[in-house]
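For this view, one protein chain was removed and the others were kept in their places.
Right, chain A next:
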Amino acid sequence: MTIQIPGYVVPGQALCPTYEAFESRTVRKFISGPGTKYDSISIGNNERSPIIASTILGKVRLQPLADNVDDPSANDENKYDKNNAGASKTQNVDFQIKKYLISVLPKNNVFNRIPRVINEVLSEKLNLFSSNLPHEGDIVLVKISKISIRQAFCEILVVERGNQFQQTVLKDSGIASNGYGEISPGGGSGALTSILATASSASVSSSSLNLGENFKGVIRSQDVRDMDKDKVQINDCFMPGDIVRALVLSLGDGSNYYLSTTRNDLGVVLARASDGSNNLLYPIDWQTMIDPITGLTEKRKCAKPF
């Protein structure tokens, strides 16, 4: 007997138990993926049974885990068990555990492209931060907004996760995320466009906030490169307007994420000439970019293009 897993779910709906006796000597283990969480339901007499429940509205996706590929013992056992290659790991001679990742895909498919082949460790990481906010260890694309001697300030545009980009900005960010109510104490430029706003409230909020509501980041001079850390000149590495590929070091303080470019594949990926021509610059080495039309070079900390 197998349980029927629903096709489409609403938040709070139970999807499946965490373990299920599947066929003879086979147990299905379900692992909570994006859009789901571990939960429990009461099954009478104060007993509770562990289940996986949905947290968003969407379509259920069940995918077998290609588990523990780097675990040699698992590979050995898979050889004997060709029927279930890739989807199973024999832990015990008596029965077999098949692992599945269960996730819920929302309508706009934020998590649509979960990597095809994933293992349990990766899947747990996926679920930890299933929202599209930047987290530690993520690669992000940022736009430099302001530089100082010690650090470069930037806005986070997208998060790169599992070979894809996820937008962190709201639908209307970049211009103004316009709630139409009163402005919330923590932020928001709602008052600018509010139907209830008065001229005075709009001026107060626009002066206290930058327009646009992206998450902010900062690249400190010691996080630009590993070599000669103490000699880094921020203005030789970034200029305002550059698009930079960076690694999220930490969630940082209240206002900024801390980012780093201390890897060959991190740094400026797109920049324009500052001579007024606005021409695209191309990297010629890791710290120089050239404008092919004028032939002028500018200094940047470039990302390795390939």
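Odds and ends about this structure:
Heads up, the rule we're going with is that a residue touches a chain if its C-beta (ideal position, glycine included) is under 8 Å from a C-beta of that chain, and two chains touch if they have at least 3 such contacts; residues count from 1.
One rule holds for everything that comes next: contacts and distances are computed from a predicted model.
Missing chain, UniProt protein name, picked from "Cyclin-dependent kinase inhibitor 1", "Methyltransferase", "BON1-associated protein 2" or "Exosome exoribonuclease": "Exosome exoribonuclease". Contact with the chain not shown here comes from a single listed residue; of A:Pro17, A:Pro64 or A:Gly252, that residue is A:Gly252. Here the missing chain is touched by one residue of A:Pro17, A:Pro64 or A:Pro106, and it is A:Pro106. When the full complex is taken into account, the listed residue touching the unshown chain is A:Lys37, out of A:Lys37, A:Arg220, A:Arg272 or A:Lys299.
Of the options A:Ala21, A:Ile97 or A:Leu133, the residue whose C-beta touches the omitted chain is A:Leu133. Listed for chain A, the residues touching the missing chain in the whole complex are 7-14, 35, 37, 39, 41-42, 53, 55-59, 106-108, 110, 129-131, 133, 170-173, 177-182, 184-188, 190, 196, 209, 213-216, 251-255.
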